[in-house]
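Excluded from the complex is one protein chain; the other protein chains are retained at their positions.
So, chain A:
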Amino acid sequence: MGSRASSLLREEDIEEIKKETGFSHSQITRLYSRFHSLDKGENGALSREDFQRIPELAINPLGDRIINAFFPEGEDQVNFRGFMRTLAHFRPVEDNEKNKDPSSGEPLNSRNNKLLFAFRLYDLDRDDKISRDELLQVLRMMVGVNISDEQLGSIADRTIQEADTNGDMSISFSEFIKVLEKVDVEQKMSIRFLH
C-alpha cells in the first residue's frame, strides 16, 4: 500500500540527487511525480515526444533547443537523474547557502553553469563555438518568418563582431561570458522553486 510514483525512487537515490543538485527532499519527490506524469510510456525515461506534449513548451520558439538540452550527446532518452541535473541549472543561487560543501566542486546552478546552459542553446553542434551559421539558425527559430534573410544576416554579423575578440569569426564560451558580464544572469536564469 505504498504510493505508486515515489516507490520507484529509493531513499539513496534521493540523497544522491540532493547532493548533486541541491534540491530539497520534498522538491525531489514532487519533481519525480512530475517526471512520472510526463513519462507516458512508463519506462522510467523521457523521450523528446514526452516533452513536446507540453503545449506551453511546444509554442516556445526555442522549445526544441530547450528539449535538446536535457539529452546527452547522441541519446534520445533521459532518466530522472539527467532530468534533475538539467533542472538544477535553474535553481536560484541564494539557495546554495545551506549546502556549503567545499568538496563538491562548482554547483550546477552557478553563474558560470547558467551561462553554459544558454551558450549550449546556441551551440548546435556542441563544438564549444557559436558560428555565424548556428547563430543564424537560432535567430531564425526565434523570429519565424517575420524577418528577411539579409536583415537576420546583418544582425548575426554585428553580434559576432561585437563579441568576437580573437578574430576567429565565432563566439567562444569565454567571449560569451565577457559580453554578458553586466547581465543579471543569476536572477534571469533562475526559477523560484517552492519548498
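Quick note on the criterion: a contact is a pair of C-beta atoms (placed from the backbone, for glycine too) under 8 Å apart; a residue touches a chain by one contact, two chains touch by 3 or more; residues count from 1.
Throughout what follows, contacts and distances are computed from a predicted model.
Candidate names were "GATA amidotransferase", "Sorting nexin 1", "Kv channel-interacting protein 4" or "Phospholipid/glycerol acyltransferase domain-containing protein", and the UniProt protein name of the unshown chain is "Phospholipid/glycerol acyltransferase domain-containing protein".
Only one of the listed residues, A:Ala45, A:Leu62, A:Val93 or A:Leu124, touches the absent chain: A:Leu62.
Taking the complete complex into account, residues 1-6, 26-27, 29-31, 33-34, 37-38, 51-63, 65-66, 69, 87, 90, 117-118, 121-122, 138-139, 142-148, 151-152, 154-155, 157-159, 163, 171, 176, 179-180, 182-183, 185, 188-194 of chain A touch the chain not shown.
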